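Every protein chain but one is kept in place in this view of the complex.
Labels for the chains are A, B and C, by order of writing; each one numbers its residues from 1.
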Amino acid sequence: MSKSFGVALLGAGRMGMEHARTLLGIAEARVLAVADPNLQAAEAARLLLRAEKIYPNPEEAIHHPGVEAVVIVTPTDTHARYIELAALTGKAIFCEKPVAKELGETRRVLEVVEQKGVPFQIGFQRRYDPPYAQAKSKIEAGEIGPVEQFIAVMRDPAPAPLEYLRTSGGLFVDMAIHDIDCARFLVGEVEEVQAWGTVRVDPRIGEIGDVDTTNLSLRFANGALGVIQNSRRAVYGYDVRTEVFGARGKLVMDATPKTPLWQYGSGINADHYHFFMDRFKEAYRLELEAFFRSLSQGVAPTPGPQDALESLRIAVAATKSLREGRVVRLSEVV
Amino acid sequence: MSKSFGVALLGAGRMGMEHARTLLGIAEARVLAVADPNLQAAEAARLLLRAEKIYPNPEEAIHHPGVEAVVIVTPTDTHARYIELAALTGKAIFCEKPVAKELGETRRVLEVVEQKGVPFQIGFQRRYDPPYAQAKSKIEAGEIGPVEQFIAVMRDPAPAPLEYLRTSGGLFVDMAIHDIDCARFLVGEVEEVQAWGTVRVDPRIGEIGDVDTTNLSLRFANGALGVIQNSRRAVYGYDVRTEVFGARGKLVMDATPKTPLWQYGSGINADHYHFFMDRFKEAYRLELEAFFRSLSQGVAPTPGPQDALESLRIAVAATKSLREGRVVRLSEVV
Amino acid sequence: MSKSFGVALLGAGRMGMEHARTLLGIAEARVLAVADPNLQAAEAARLLLRAEKIYPNPEEAIHHPGVEAVVIVTPTDTHARYIELAALTGKAIFCEKPVAKELGETRRVLEVVEQKGVPFQIGFQRRYDPPYAQAKSKIEAGEIGPVEQFIAVMRDPAPAPLEYLRTSGGLFVDMAIHDIDCARFLVGEVEEVQAWGTVRVDPRIGEIGDVDTTNLSLRFANGALGVIQNSRRAVYGYDVRTEVFGARGKLVMDATPKTPLWQYGSGINADHYHFFMDRFKEAYRLELEAFFRSLSQGVAPTPGPQDALESLRIAVAATKSLREGRVVRLSEVV
Partner (left out) sequence: MSKSFGVALLGAGRMGMEHARTLLGIAEARVLAVADPNLQAAEAARLLLRAEKIYPNPEEAIHHPGVEAVVIVTPTDTHARYIELAALTGKAIFCEKPVAKELGETRRVLEVVEQKGVPFQIGFQRRYDPPYAQAKSKIEAGEIGPVEQFIAVMRDPAPAPLEYLRTSGGLFVDMAIHDIDCARFLVGEVEEVQAWGTVRVDPRIGEIGDVDTTNLSLRFANGALGVIQNSRRAVYGYDVRTEVFGARGKLVMDATPKTPLWQYGSGINADHYHFFMDRFKEAYRLELEAFFRSLSQGVAPTPGPQDALESLRIAVAATKSLREGRVVRLSEVV
């Protein structure tokens, strides 16, 4: 069994606890410190993980003796700060998306990461979801030939709280970015985008200057065309479907129903995923396992800084397209 | 059993023979005359249908004694002429789409139809396909609430011959129009469109000024957003999938696999539809049955002249958007 | 187009009308006479089919001038009589299953058929259902290797009326016989059977000496093992599933859902077949088309007399096993 790495878990909220449970089962990870301003939450995670110490302040946890890697699950607008500090102190970094909502800040922080040469993985978990990972392999093996069309649908069960949305960076930066990363992962770089958006779900989302229902057209550098369709609300649960069409075939990733149990009564019925943590539970585990396996093997984890940056550039371009009512070329977004 | 109508079948090609087999089983229809310049084909249809006479020229067949209805399955650019003649002589008309490729001609001919007050049905068969027809009922019953998003995918197994494509009016007018009609049927009127297209399948399609791979964004009058994605080639067969998303649920129409037979060997395998006549065989039967049932009941058949015209307007707007690289409002297309 | 055969349709009840609609669309068939003691029903079928004459008595219709083939859809206990008369007068015969409920009568009548050399097809429509027909081809092509296990499930939506059940010959002869024929069709001859049955659905079914819920084990001559499970009632509709397992793979025939429309709301929902005429609509059409195609081509139609007889022998053996509480070898049933 290989070396285990000392870990600081930054954030013990809902997603932090999910990562904590995964970390418990990863032999290469020993969580030493847990940080959360909510000390009760931090202590719960510490007990689960048999960690040494809790801190209200993530910065202190980064400095905890023996910490070699940080898992950042703090609120979005603090990511950049802890990434930077972790990089400067030479820690390996796993961080939930995004690095930051602004391109400038994102680029600045990722430059620190690259200068310091620390391993960095961004939490685009979908790349580790088995159907997506298999699709990637099949595409790379040429099983569907050159990709020509891409369709991604993602709908959340319900909008996040307005307070969160107000500072989320907008639907494309906050939500569509998962589909955008998926598009880059499965198809390639994007050259231009055209976004349409509207408010169908909650008028207050419009009042804060955002949209909740969108169509995002993508033109890829390799000539393929794509579309991403998002909504902030789906009464039946969390809806994620991706289709990649190529000259020699098509791949469809669609995880319904949730449980392989069919009930015959009034017609045929099955259940549906209700929540992203539910749908991507396995992916969340696999991405963290992959991160520590990369550390053990001394290879760069993936998706890395460039993936974090490029997906944000596309999301920013989409936001610009929406606001300006025109096609935006990625070269315009610097 | 109700009265049967004397019918002239205009066109005895592949689709004409399909309609002939359907007509054979419709008690309300007695085919009296068959027209086709290919007299062998006409005679085969006549024998099948025990019709009275064949004609090389459809115009003569329209005038055959006792003919009260015409089923027009002739080449596209002859539709308008036979619709007009049939209308002027007071026949009920079933015509394969389109009336004509140009808006002006379409409008002119449909005005004759309306002035003469003859029953007219355009061959958008998908409205009669059971999943689409059921979806329509469910939407009208409010089962998914107000519609917010629409996605339609249609891919042909292989491009039509170049000779055909050269005069087809372009992908949107020739092919996407089925999805466009479907959008109007299931969601409502369209206010603006934005089309992207590219040539991935065959460079000769580009040389004749057309595209073979497209993304068409739709903004509906009721505020919903939609996308239609088409390709002229899918190696696995004929691909048709439609998804309508609303505030209270989602409907997905997707007819795969073709045969409810699963083979377990190297994984799990099933077959796929290979051709539109295969996929929509039942719909082609149901639409003709509905046409004659409308005649028997003295009600207007559907989809009618307005549906033929409006779907073409949207296709023309899409073509304009593609050429001019901008969003086109339907109000621009007159 | 080939010669058409003069037909007498015997029986214009629910199934008779279904066959009438199919006959209307078969160019090789011209229905001349329709027989049914219910003259209104007979006249409705005559009008649909533009037949020449109706008769209250099927025997007269068989003698109608020009009749070359009979389609027998009369009550079960009259089949034998009309088969015999039709055979004696040299007509081709399509008859709904069964020939008769008793082996002796069945054998006697089929001997007349064979002596007279008239074409004879028994209405085991499932052989023409596309998944079953394809499965047969795949098995014959060796795609799943030697068959080792067989499972068939069939459940009716609700028990037939008690009056009918009383003279039906019992569940195995009346209902399981379709699965039995399917077993012979897909696997081969049966050597021994062991039946269990119970009354779960309606105690009156027990009172008339029958069962409504059964397990029938089959041992095939080629060494394979099988099971047929039937029930007289399924609240969700008509349930038919067949699985054939071989040394190199498995085939599953299962036609759910009925309509390729998925509704997402409270979970995922689809509809189910409600009735055998609904589930096997296409098979009923295909079997009659095949019968007339056989006549046209001068080949023996299938399934034929031997299939009618052997399936009944197995059903009789199953009934004997149930009554005597022991394994019954087919060689005991003569």
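The working rule: a contact is a pair of C-beta atoms (placed from the backbone, for glycine too) under 8 Å apart; a residue touches a chain by one contact, two chains touch by 3 or more.
Predicted model only: the values in this text are computed from it and were never measured.
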item	value
Chains on display which the left-out chain touches in the complete complex	A, B, C
Options C:R14, C:R248 or C:R329, residue touching the unrepresented chain	C:R248
Residue among A:I54, A:V70, A:V113 or A:A135 that touches the chain left out of view	A:A135
Per the touch definition above, residue among C:V153, C:I208 or C:V333 touching the missing chain	C:V153
Hidden partner interface residues of chain A, rising order	1, 21-22, 24-27, 44, 47-48, 130-131, 134-135, 138, 143-144, 248-256, 259-265
Chain C residues that touch the omitted chain in the full complex	146, 148-149, 151, 153, 155, 194, 196-198, 200-201, 213-215, 217, 219, 223-227, 229, 231, 233-236, 239, 243, 245, 247-250, 325-327
Chain B residues that touch the omitted chain in the full complex	234-236, 239, 256-257, 264-272
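The working rule: only the chains that are shown with their structure count from here on.
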item	value
Self-contact between copies chain A and chain B, residue sets same or different by half	same
Taking each chain's C-alpha mean as its centre, the one farthest from chain A	C
Chain A and chain C: spacing of chain centres that average the CA atoms, whole Å	57
Multi-partner residues of chain A (at least 2 other chains)	234-236, 239
